[in-house]
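Inspection log for the structure reproduced underneath, given as structure tokens.
Note that one protein chain is taken out, while the other chains of the complex remain in position.
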Amino acid sequence: MEEEEPRIGVFICHCGVNIGGVVNVPQVVKYAKTLPNVAYSEDNIYTCSEAGLASIKEAVKKHKLNRVIVASCTPRTHEPLFRSACREAGLNHYLFEMANIREQCSWVHAHQQEKATKKAKDLVRMAAARATWLRPQEEPELEIKDSSLVIGGGIAGMTAALTLADQGFQVYLVEKEPELGGNVRRLHLLYPTMQETRAFLEPTIEAVKANKHIETLTSTTLSDVKGYVGNFKVTLDRKGEKKDIEVGTIIVACGAMSYTPPKGLYQYGVFPNIVTQLEMDELLRNGKIQKPPERVVMIQCVGARKGEIRAVDLAGFPKSDTARLLAKILKAKKEEGWPYCSKICCMNAIKNAILVKDKFPETDVTILYGDVRVYKEYEDFYSLAREKQVRFVKHIEEVPPEIAESPDGRMSVMAYDALSGREMHLPCDWVVLSTPLIPHKEEVILARMLKIPISSDGFLMEAHVKLRPVDTQMDGIFLAGAASGPKDVPESIISAKAAAARAAILMANKKMSTEALTSVVDEDECFGCGLCEEICSYGAHYLEEGKSHTIAALCRGCGACAAECPRRAITMQHFTDDQVLAQIKAGLTEEV
Amino acid sequence: MAEKSVLVVGGGISGIQASLDLATRGYKVYLVEKSPSIGGRMAQLDKTFPTMDCSMCILAPKMIDCSHHHNVQLLTYSEVKGIKGSPGSFVVTVLRKPRYVDETKCTGCGTCADHCPVEVPNEFDEQLGMRKAIYMPFPQAVPRAVTIDKVNCIDCGLCQKMCQSGAVDLKMEAKEVELNVGAIIVSIGFDLFDPTQIPTYGYGRYKNVVTALELERLLCASGPTGGHLIRPSDGKIPRKIAFIQCVGSRDRRFGTTYCSSICCKYSVKDAVLIKEHEPSTTVSIYYIDLRAFGKGFQEFVNRAKSEYGVRFIRSSPGEIKEDPATKSLTVWYEDTVAGRIENQEFDLVVLCPALVPRTDAKELAKVLGASVDAYGFFKAANILTNPVDTTVPGIFACGYCLGPKTGDIPDSIMQGSATAARVAEVLERV
Amino acid sequence: MKYAFFLGCLIPARELSYEVSVRKVMPELGVELVDMKGANCCAPFSIQSVDYSSWMALAARDLAIAEEMGMDVMTLCNDCYESLLMVNNILKRNGELRNKVNELLSEVGKEFKGKITVKNLVDVLYGDVGLSKVKKAIKEPINGIRVGAQPGCHLTKPKRIHFEILRGFSELDSLVQATGVESVPYERKEMCCGGPLRDINDDMARQISRQKLSALKEAEVQAIVTVCPFCFLQLDLGQLEIKRHFNEEYNLPVIHFIELLRLGMGMKLEDWEIKAHRIPITELLKDRL
Partner (left out) sequence: MAEVANTPRGKGVLLCIQCGRCSSSCPVARLTEEHNPRRLMEMVIMGFKKEVLPHQLPWYCLSCFTCLDRCPQGGDVGEVMFAIRNLAVRQGNVPAGVAGQAKALYETTRVINPVRSVLDKRESLGFSKISNEGLEEVQKILKKTGMEKIVSST
């Protein structure tokens, strides 16, 4: 469309009192009308409400608007909504611009109303300046292959695989160990039903093996992932032999691993009978404990709820550079422990405590805890343990338990019982340490290959921790099970099914369209230095015949390449220099 | 066609997620909601941890997606009355209660409400704010149409006169519709335990003892106080605030022996929000076990302590007494770690009530032939292996109606998506 | 209406005036009280503190006697009441324990069958006689007096075992009001009088009583009305002791509910009964005595 006069409509949102309570909205509306190319302006209590959207559409028609600006909150949550409103009004949605006068204005200047109003005007002025330069864009459409790669053959991975296969999608299930089952394989019974792990694991494994849509590849790892949503090209490595597959979606179910305390922490590895809950589980299952112990002491939060990820840990790590980040975190945490609550340890301890009590009713089982975090109906399980006369001792950080050799050659645990204000000396035969679930080292490689960021707790990061718990920032890649944080079996199963559902949406629709916000190379200017290929975290650039090319589907529009390019041969569509410079210039000129 | 369509009962966040996933996947979705608008509990919250996004701000787009999606049909102000058939081909009878307003005509301009002479407490604001007899529960309501609550309406007909688009229809009658669906998802959410059952806390008798949900409304910018946290008794800004955990949770007397899973977490969030509102406020949280499990929460608690100076006291207070003159509240508690029995005065006390099954959960379960568990929540076919299947094949459940096995919003969303997967599994099985 | 009349130990020994009023008033309301021959002490908390099975057996023996009489038990003292009620409930519901207890009783040719219920004065008046009948019986209402009613702990606590008849302050209050006086609310009304610690930890007992008394003082009552003889003793005699130990004077006359009822019905108290009140009631009720 070359080139009708820009006619901009500006819609300014009160967001209840979020904005209206600070910024003088009517004043801003009045001001907007004075700006070049602005043909219309109005305010709405909630522009995002159906009424607000309706009045945008109406105004576009009535006032022949060909640009729309909404001054409200953040594009992160609301841009898609307003864009679709534009579409419905027959306007290409790349002709929409947003000014954030809430997060960037009313919220941060709540006590400076006048200045806030001035700033709101500035932001609107800048948005208008850019809007003038906006151009319609077409969005490329992608084919989505209806096959999926599931990484990890634990309970989450198998569940995801089965869920997809049952819907007729081809699934490649990749497990690095020689057999399926993951962490659960190492468990004896599962709380709270106390059913035998085997009784439910074996049938699942059988179902996977029997399913004609699932190709299971054990002892297999990923050696390379190329491509993008709908068209991932994955190279697998099965004991040295390579295998290439093409899939439309990827579900990461790499799970987590149990933290092993460093030698000497609570005398672990010093005294013989000090084990982790997982080791105790195995001892019980294999009947390794014959002689009824007089006492078993369990210590909670060993290596968890300790320290914190300090800002310096994260300083200077671009989200994309997950490898170095996790490496650093792992190193720091090995000694210091992990800051988060692993949430399954209390139940694991109680489960093992009950198993000990059932086997040796005379044995005293004492659990040293900070908080008993048996959430949901698990509370009843905690009560059951108490009724079986398991003792729970609350200790406080200031006085951590100490383990010493007792005169009789056994161990003795000194614990401070905060709730009676008394010291206890507990001679015992076994000390069991409850350790958290922590990220796999392999996660580093995975994260790097899949280009998913890692969050500060070291686990793979969701697209939005609240609203998109199984999506990642990479289209077509989803998270299942403990890959994104500690989960027990039911929670893993739920997240696996959720991830499968999300992946199925893409594959069932067979195609999707992607953002037009990508880099475009001007081949005449490009002299093939390759800096863009180097800098790109998403592998969206490649050199061919001395020229750089962009894979639109991979490009996240971060602009790193454009900034790096010595010949300024790269343009970011929808973020052109003209647009940005106009915006900056408007920002620097005083309110008119 | 039935096998390609799904009924979702309950328009909260988990129901919305299930609907959108299924609709985008290509299924026809009927989303039935009892109240006049979808949105559920999440719509009532102020901000959400950890991003501190305003809850409504991140929910509203999803609500609107539902109303715009070509595969979603909203049946608000409606209830499921009967069901026949089997997985793949259920026939469901839905009662569409009369709204006395034509949704298709109403623009939600609100003129009718402006002129309506009847004012009653607004359920959406936990009775703290007022609404008219013809009303929209909250500004972002979906669908954007008003509803006449006939219980309080005095039939003055003013709304009808005022309405430009002739949407008001005082003669409207309830009607039943039959839907053919392949599968059903239940996501009716939770109610709050009634704190008057614990008289020593004085809820209902003492004005300044409120529930956490009431607090959310008091904090919320679009709430009855426009986001200004004030005492119900005198509108003063509370300087000393206490949170009391496990009001009805972990309690054998009422059969609610479970942990409600979310109270510790939202309390810490609210405490921090209050501190940000009014840094000078002292906030004390009385807990038995501080259950800050889940992504980022432990770290958040540490910050609440060190950065914001929120007080955490391991104690479940025995009783609350009101000073009849000042309406301030004396909380009797024992700091169990110090072993000291003390009492402290507060301007406002926030009770964190147990989350309990919807009052009509049993009834709906009966209609669907599904069983409920010991607490009255929908029973999972197998809490280990089939956590989102009900005891009836082809009927699934997500969100808090499954009981506290839902931690919080992300869990509800995951369950919503998980049920979508189960539906597809059943209907696509090849 | 016939009841096995369980007198207990305290009343006949220390508060004869209570018994007198009961024996005078109840027949007027159509209640026949039959003495329990050979009944033993109910085994109150002091005895329960010593031995569990003795408690069970002793209380069961009393219940067995009442069962032989074929009547429900009526108690006056909250302590007797709670003891008999608890044992009756437990043995009715716990067959195993019942057999154990009956083994002991068989030694003395008795058996607990669980055929009767245990009631106290308030139950009988409110539940069986009925409020309306009580009101009718009031010939000369005692008007213009503010009293604080002291239900005593074991009339209502613990709630879960008091399920056989609905029971709370309200029933007692409405009975008290029926006599014409005004029964006013006061702080921590449900709280203990301190009596149970008498002879165990006298100082503590007195301090608890002080709390009670000052709460009543704050509510500006002119008198305290009790149902339980222990509460009466603790609050009446207690005031003298408190005066001695803490040099505090409350001067709140304490009066048995049944006496109030008796006066309301137009009967007079005899001189020795009036004197039985250590805090004089003459000033308060002068025109009625």
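Per-chain residue numbering starts at 1, and chain names A, B and C are given in the order in which the chains are listed.
As a convention for this text, a residue touches a chain if its C-beta (ideal position, glycine included) is under 8 Å from a C-beta of that chain, and two chains touch if they have at least 3 such contacts.
Bear in mind that the values here come from a model prediction, so they are computed numbers and not experimental data.
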Report summary line: Whole complex considered, the hidden chain contacts A, B, C
Query raised in the report: Hey, which of B:D102, B:D169 or B:E319 is the one touching the hidden chain?
Result: B:E319
Query - Which of A:N24, A:S383 or A:Q473 contacts the chain that the document leaves out - result: A:S383
Query - Residue, one of B:I237, B:I288 or B:V367, that touches the chain absent here - result: B:I288
Requested in this report: Could you tell which one of C:M1, C:C41 or C:M267 touches the chain left off the display?
Outcome: C:C41
Query raised in the report: Which positions on subunit B touch the chain that was left off?
Result: 200, 246, 250-253, 288-289, 314-319, 332-334, 336, 339-341
Query raised in the report: Going by the touch rule given at the top, which residues of subunit C touch the chain that is not shown?
Result: 9-10, 12-14, 16, 19-20, 23, 35, 37-41, 43-54, 57-58, 61, 97, 104-105, 107-108, 110, 153-154, 157-160, 190-192, 194, 196-201, 204, 207-208, 211, 272
Requested in this report: For subunit A, enumerate the residues touching the unshown chain of the complex.
Outcome: 383, 386-387, 389, 391, 393-394, 417, 419-422, 424
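By definition in this document, only the chains that are shown with their structure count from here on.
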Query raised in the report: What topology does the chain touch graph have (line, ring, star, complete, other)?
Result: other
Query raised in the report: Going by CA means, which chain is nearest the middle of everything shown?
Result: B
Requested in this report: Tell me, please, which chain's centre (mean of its C-alpha atoms) is farthest from the centre of subunit B?
Outcome: C
Requested in this report: Averaging only over C-alpha atoms, locate the centres of subunit A and subunit C and give their separation in whole Å.
Outcome: 67
Query raised in the report: Counting in whole Å, what is the centre-to-centre distance of subunit A and subunit B, each centre being its mean C-alpha position?
Result: 26
Report summary line: subunit B residues touching 2+ other chains are none
**Report entry** Complex contact set, residues of subunit A against subunit B
**Finding:** 15-18, 21, 45-46, 48-51, 53-54, 73, 77-78, 80-81, 84, 163, 166-168, 190, 192-193, 195, 200, 305, 308-309, 339-341, 343, 371-380, 383, 394, 396, 418-421, 455-457, 459, 462, 464-470, 484-485, 489-491, 493-495, 497-502, 504-505, 508-509
Query - Contact set on subunit B toward subunit A in their complex - result: 21, 24-26, 48-51, 53-54, 57-58, 60-62, 64, 67-68, 107-109, 139-140, 142-144, 221-222, 226-227, 250, 257-259, 261, 289-299, 302, 314, 336-337, 339, 375, 383-385, 387-388, 403-407, 409-411, 413-418, 420-422, 424-425, 428-430
